[in-house]
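Notes follow once the structure below has been shown.
Removed: one protein chain of the complex. Kept in place: all other protein chains.
Let's look at chain A:
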Amino acid sequence: MGVIILSGVSISYFLKGIRPLIWLIIFTVLLQILFSSGGKLLWHFGPFSITDQSLINGGFIFIRFLLIIMISTVLTLTTTPLAIADGVQTVLKPLKGFHFPVDTLALMLSIALRFVPTLMDEMETIMNAQRSRGVDFGSGSLKHRVKAAVPLLVPLFTGAINHAENLSTAMEARGFTDSEHRSKYRIYRWQMKDTISWLVFLAVGVLVLGIRKW
């Protein structure tokens, strides 16, 4: 909760994040409430039964879902894709020892993220172009819809290959050889904030381990 308030993200974004998963949450919580056994029996009908234990379990699951969604919302809303790509690179750095191509992966990730809006625009253009030629997207039977996606996907695919070819030429012309032997323009420095947040994280972690009983 503290994280959510500190992030300054408005509540409506969290609600938006929860909305698509609401049915999954309701379904799992109900299942948990109706089918788990143990504890004092409160109500039962045929195979369904509600006990105090199952109500508590349901509540836990609900809170867990909420927390997962909220934390991922905080991450995606407060951090730019670029920073996330750099973060992935930093986190994976130890894998370099196992000859895992971390730099290449990071470059791939950053190029992929950079091309997302470009390809979205292109998809829009192709869709409109095909619509103007009489292709009907998004109506009819499932089979019909899958068929209608072909004139969208094939040009998008060939377009992506063209992008790749031009981009690789341009990269090479600007002196790119491989992603190992490069310096880095961006750098993320460890700040006081980082120390504080890690300390809080550790404190909460220790506390959780302490009160957890098994």
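Definition applied: a residue touches a chain if its C-beta (ideal position, glycine included) is under 8 Å from a C-beta of that chain, and two chains touch if they have at least 3 such contacts; residues count from 1.
Definition applied: contacts and distances are computed from a predicted model.
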{"item": "Choices \"Light-independent protochlorophyllide reductase subunit N\", \"ABC superfamily ATP binding cassette transporter, ABC protein\", \"Na+/H+ antiporter subunit D\" or \"3-methyl-2-oxobutanoate dehydrogenase (2-methylpropanoyl-transferring)\" - which one is the UniProt name of the chain not shown", "value": "\"ABC superfamily ATP binding cassette transporter, ABC protein\""}
{"item": "Omitted-chain contact residue, chosen from A:P20, A:G97, A:G134 or A:G175", "value": "A:G175"}
{"item": "Contacting the left-out chain in the complete assembly, out of A:T104, A:T125, A:N166 or A:T195", "value": "A:N166"}
{"item": "Candidates A:I11, A:L142 or A:I187 - the one touching the absent chain", "value": "A:I187"}
{"item": "Residue of A:P81, A:P101 or A:P151 in touch with the missing chain, whole complex considered", "value": "A:P81"}
{"item": "Touch residues of chain A, complete complex, unshown partner", "value": "81-82, 85, 110-111, 113-114, 117-118, 121, 162-163, 166-167, 169-177, 181-187"}
